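All protein chains but one are shown in place.
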Amino acid sequence: MTIPQPLDQPGRRADWWRAIWPAVLTFTLGIGLWEGVVGFFALPLYLLPAPSQILLTFLAQPGYLLSIGAVTFGNAFAGCVLGCGLGVLTAIICVRWPIIAEGLVPLAVAASAVPIIALSPLMSLWLGSISPASKIAVVAVMTFFPTLVSVYKGLISPRADALQLMHSYAAAQRAIFLKLRVPAALPFFFNALRVCTTLSMIGAVVAEFFGGPQNALGVYIKSQAGVLRTREAWSAILVACLYGLAFYVVVVLIERVVMPWNKHR
Amino acid sequence: MSIVPIIEFDRVSKIYPSGSGPITALHEVSLRIAAGEFIALIGPSGCGKTTLMRLIGDLEQPSAGTVRVKAKSPDQARRDRDYGIVFQSPVLYAWRTICKNVELPLELMGYPRQQRHERAMSLLRLVGLGDFSQAYPHQLSGGMQQRAAIARALSFAPSILLMDEPFGALDEITRERLQLELLSIWAESDPRPTVIFVTHSIPEAVFLADRVVVLSPRPGRVQRIIEVNLPRPRAFETREDPRFFTLLTEVRECLRAMEG
Partner (left out) sequence: MGYDASRADPGTAWPVGTALRRVLPVASVILVLLGLWEGSKLLFDFSDQRLPHLAALVEAMFTPTQGGTGPLLLVQMLVNAWATFRIALGGFLLGTLLGFGLAGLFLRVSVLERGLMPYVIGSQTVPILAIAPMVIVGFGRLGAAPWAAKVLVSTYLSFFPVTIGMLRGLRAVSPQSLDLMRSYAASSTQTFWKLRLPSALPFLFTSLKIAASASVIGAIVAELSAGPREGLGVMILDAAQSYNSRPPALYLAILAAGLVGVTFYSLVALAEHLVVGTRRAE
């Protein structure tokens, strides 16, 4: 016997505002506090610039900052596609041949605990510190393992009775895979993908700290911070966050389209 | 009835808001239940029988009308620990042994360790789980888990037992055995708790109850109250008594009449 749950439907506009006002409020308060603390204690610029200064620095050369951000984001995106793609592929192989999974999945779990950024200098030595390949490789390795573990978990998540039902329809392996395992794995895949978006942008920036072309975000932040031009460094960090957030939001939107049944809070 | 009622519904309505307009789950229900009575609530799904039980237990608030329990508000009765609840699923805590699960309410009520352990053990023996006190819930079958849930509800000797389709998920054989066990535990308790037993099984309602309250589908109203004058203690043979069949038919007819 089901009890109807109270739903609040009417007034989507008002709902929307009710959902975001606390976030807007804390944003305003937070920025105000930051601005106030910097102004009140007259913090030196090298320590922490005020948000207004960061914004002004950004607005002084938005085109340039966004363009070097795009270079870094390109690496992040390529690495993420490569890493997640290979992760999904490997997960499928693991489901098809369980003996491989038994050996590989525990190692992948362990590898998720490894600080992959430590590979950056090695990748630079192998693939060239200026070339994008070394950055893409770091991001790909970073995103590969979480995707593999998560998608594998998703693919094996259908319970025995669901599998037996498919079996009773005399469904072919391929049909079981497409009609049962893939839909079951989708939420797991998107969970991993969301984590990977932010991970890949951070990974790309970090990888550039070990060397990269002059027109890349990580290199720019490092060189500016190195000479204590913190305003410039922070405005570049802002750009990195913007790209990271945008990537995240796009993935969330795709998720909503692909899995309309899986409503998120 | 001349006795002072322990539970009293006075024109109680419950309305839920929903996407497609408000839903009236209960409409002006008035009902009096005497102390020590065994009441079965029956009706088609969606008739509000669970809602009625939840109103007594202060798990929901009425939209209109008043519910009184022992001449108090349900909220006060809850604070006085008058309710023992058994749900359709056992709701045992997976991280506690069976014994610890039964001790839970006593723990919350501040009984000393020794006393609550003894009490839990004696109840587990009563429901036939004496040997499984140290097992974890997942090691027990569904029927055994539900027995543990009943022991837990009885552990602090509440004056009112609220049971929401407690045997609904069990197989018929287990179910009939547990019905008998429940009746004998209830009969041996002193004082006897008042039982509100929600079910959608006609034989179960008739076999267990003193009175069967038949609810109509949405909006839920009390359609009829059928007195079950079968002698107690009821036994396996009761189910073969011709009067039992007469009562079954009576409840069934009543439920069918509402469909048309």
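All chains are identified by letter, namely A and B, in their written order; residue positions are counted from 1 within each chain.
FYI, a residue touches a chain if its C-beta (ideal position, glycine included) is under 8 Å from a C-beta of that chain, and two chains touch if they have at least 3 such contacts.
Quick caveat: nothing in here was measured; it's all calculated off a predicted structure.
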Chains in view that the hidden chain touches are A, B
Given B:48, B:62 or B:143, the residue that touches the chain left out of view is B:143
Could you tell me which of B:9, B:111 or B:132 touches the chain that is not displayed?
B:132
Sites on chain A contacted by the missing partner chain, in the whole complex:
19-20, 22-23, 25-27, 30, 46-48, 99-100, 102-104, 106-107, 110-115, 117-119, 121-122, 124-126, 198, 201-202, 205-206, 209-210, 218, 221-222, 225-226, 228, 230, 233, 236-237, 240-241, 244-245, 248
Provide the residue numbers of chain B that touch the chain removed from this figure.
57-59, 78-81, 83-85, 87, 89, 91, 93-95, 104-105, 107-109, 131-132, 135-144, 162, 174
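Quick note on the criterion: only the chains that are shown with their structure count from here on.
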Centroid of chain A to centroid of chain B, CA atoms only: how many Å?
50
